[in-house]
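Submitted below is the structure of interest, expressed as structure tokens.
The complex is shown incomplete by one protein chain, all other protein chains being positioned as in the whole.
Here the chain labels run A and B in written order, and each chain numbers its own residues starting at 1.
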Amino acid sequence: MKLTPKNQTAKQLLHRSVGNPPSTLPDQAISNCFPGLEFDFRNVWRRIFVGITMHEADSYVVHVEEQEYASLLHCRILKVDGHDMTTILRGPRVANGPTVDLATPANPDAAWFMEWSNSISRVLDKAGSKVTCVFTAEPSPIQRRPDWPDTQTVELEIRRFFEPDTPIIARDLVDPGDLTQSLCSPWQNDYRECACYYWASSRPDFVDVEADSNGLSAGFNWMDHDRSLKTPVDERVYLPDPRPRTPTDPTFITYDQLFQEWQTVLQFIVGGKDQGEE
Amino acid sequence: MKAKALKEIRLLPPLAISRLGASPEPVNNYDLKIPEDQPLGFRKIESAPTLIVDEQTGRITACPDDLPVTFKDEQGRIRPVAPFLELWGRTGDDDKWEHLTADDLAGAELRWRVRVANIKVFRRTGDPHDRVEADSGWFTDHARRELRGLCDHFLAGKFISLGHIQFIDPTEEFPHIRARFTPAHGYVYGSSPFVQNVDGTYALTSLGYLQPDPNIHDVVYDSAKGKWLGYDEVFPPNQVQPPQATIPGQIYAGAANPNIAGSWVSRGYLDDECDGTVEVSLTIGKRELSTFARVGAGPPAFAPDSFPIRTVYDELEQALLGPEIAPGDYTAEELQQESEEIIRRAFETIRLMNTTMMNGNAFRGQLDQASTMVRQDASDAARAFEPIMAPTIVDNIAVRTLHQNIFTSLRSGAPPWFMSVLRKFDEIGDLTDLGRRKMPGMMRNADGRYLCLTRRQREKIRMAADRLVSPQEKGKSK
Partner (left out) sequence: MRSRQARHLQSILRTDTTPPAAALFAIDKVTGEGPPLPDMSPEFNGHQYAIFLLHVDAGIEHALMVQYLYAAYSLGGAHVPAEHRETVERWQETILGIAKEEMGHLITVENVLRLLSGPLNLDREDFPFDSAFYPFDFTLERLTLDSLSKYIYAEMPADWKGKLAEQVKKRAREANHDEPLHAVHELFDLMIRVIGDPALVPDEYFRPETVSQQASWSEWGRGYAHGARGSELQRDQPRTPDLIIRTVDSRASAVEALRAIAEQGEATTMEMRQHSHFERFLAIYVEWSKILEKDPRFDPSRPVVTNPVVEDSLRPVREKPSMQPDLRNVISEPVTFYWAHLLNVRYRLLLSALNHALHLAGALETNDQPTARGDVITLIFSEMYKIRSIASVLVQLPVRPGTPPDKACAGPPFQMPYTLEIPQRESDRWRWHRDMLFASRGILDALLKLEKDPRRRGYIAALKESDADLTQVMNRIIAKSEKRAEVLA
């Protein structure tokens, strides 16, 4: 990477202090796939506009700090600096059917908010100055399509993301506790049955995997009580986590076990199997 | 270097992640190395220099580099990951940073302060008295300080330990300035010693006694003062969800009240995760330099030899350097390596993920047996329920092999050719067959739809692809 001061600054983000294992660095922390485990990193965006607080994962104005923006409370943000913040869900209603707008009773506009991180990255270089933002004219508990006609336009200042010339997330962007606030309480409650089966580094899902005699993968659910490498490959079955919340299903490590003895029941997976197991 | 000449100080890393565990011995340091003859294999864990800290004195006593790397101790407790934060300084106008030593700071006064918090309950109830906050206050000594999380709604004298901070005492052998943040043990705290039903009554044992709650380490929350126990985030079916709620919502320990459709009643649990700041202030005569770093405490990396596809670093890099890449920012070789790394992370993720299940294939003849994007599409967008890819081609080994082959191709120096199947951030609304089959596949994004790379990650691959014609000759870009 070209040696500019900014690039040097970026490199400091991955500085390995003497004695620090790789898992202390932000490149082994989940960010945007879902709320994440180390942080719900989406919380960095709540205060990206000076004077109002946004929902960390939505177009919704949750709080207004400055009176001049009072009319924005509970409204939806539609555009920032000319860029759409929402898109339209489109797809087939029935298999092989035509592609239609996927409106539902709860979302009659079929509108969907696009994640902050990629959307807002377009204007972060305008930090400290004001950009034109378009909101719905009225408070709206539901999403609105980008071309929603009834709008209000305000100039909002983009807050600085980093302390000047540093890689430190700015003090007034994030308070202590903000980055973890929207994670599960307790976090163990997120270890089963969520759509979280793919957090490879933090939470493995499909373990003890080998090719079976059909050439297909056979292995176990990480949460399966009875999994063992001694089970012949052809007899290994991955059981999906039950759909309804059944905390006492004996097949899996239960919630109660996770709360009480997660350190004992959860195994570290190294090389695709329990650490130390051959 | 003398303190007087210092222009700026900085704590590194600027964002350090610690990981919970009750063992008194933190994880020994390790490196992750990809063996040269097994470029497709797992990253190998190898011992790396580990700083041994005497907690009583705050001094480093040794730095062995051959300790075994295990993630649990002999009693079966998880070893926490406890990062060091190093104090670096710069004297010139150039970007030359040095790790400061006690000698460098001779004659100056160095102070530390840590503020961390866990405001998960506040995020739900909206009551500022539900914030759990710890503040070490300014300190200069080397004692190990507990970060006691206090809360207005806690019972008198109760707190949640959110971890420890210790300013390491520099010695002749280990003269550098650093502090260590050790996270909490990973306990669950509660609001009642006895299990409550969703209607507020107490659960009874078969003998009619109150049923003790075995899940909690301690009762800290006063349910007479605060509303957390019994808090109900109601998501009425087929209606608009409360827009203030977290996305996804109802993510706390609880149970449904059968009399209220879409209810989820809190059991009043709290944990000891946190995030916050470590500040330093350096007084040199009349001048004061200050800086801070951020720390967080999360669960362990249970598959420590794998990396996620899109990480906090990728977010930070994009926020710092922008979604676009300027010409000449990277050499062609660097772009190729960045592309390889993204594909490597893809198959590292696939390796631990049941792709057949996540694709929405039937399990033992039954559809919709797991929480998948297929279910998501059907439930919140009323899209047709159907597997994402053809069910016949999504076996884990097949998908992993395919990605490993893409990686192998990149290794030959062949530029990436798969740009057109990488989902763009503004294509997340496309739930057609083709749209859902874009990459990364089957996974969920911050917006609740299919995962995208950061725009900067995607741009790196695009620029690597741009070398299409002349691999050796250019690192140019558009």
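One rule holds in what follows: a residue touches a chain if its C-beta (ideal position, glycine included) is under 8 Å from a C-beta of that chain, and two chains touch if they have at least 3 such contacts.
In this text the structure is predicted, and so the values were computed from the model without any measurement.
Just so you know, the chain we are not showing touches A, B across the whole complex. Listed residues B:Glu36, B:Glu74 or B:Glu172: the one in touch with the omitted chain is B:Glu36. Not every partner is drawn; the one left out touches subunit B at residues 36-41, 356, 361-362, 365, 367, 386-387, 389-395, 397-399, 401-402, 404-409, 411-414, 417, 419-421, 433-434, 437-439, 462, 465-466, 468-474, 476, 478. On the side of subunit A, touch with the chain left out of the figure occurs at residues 95, 211-216, 233.
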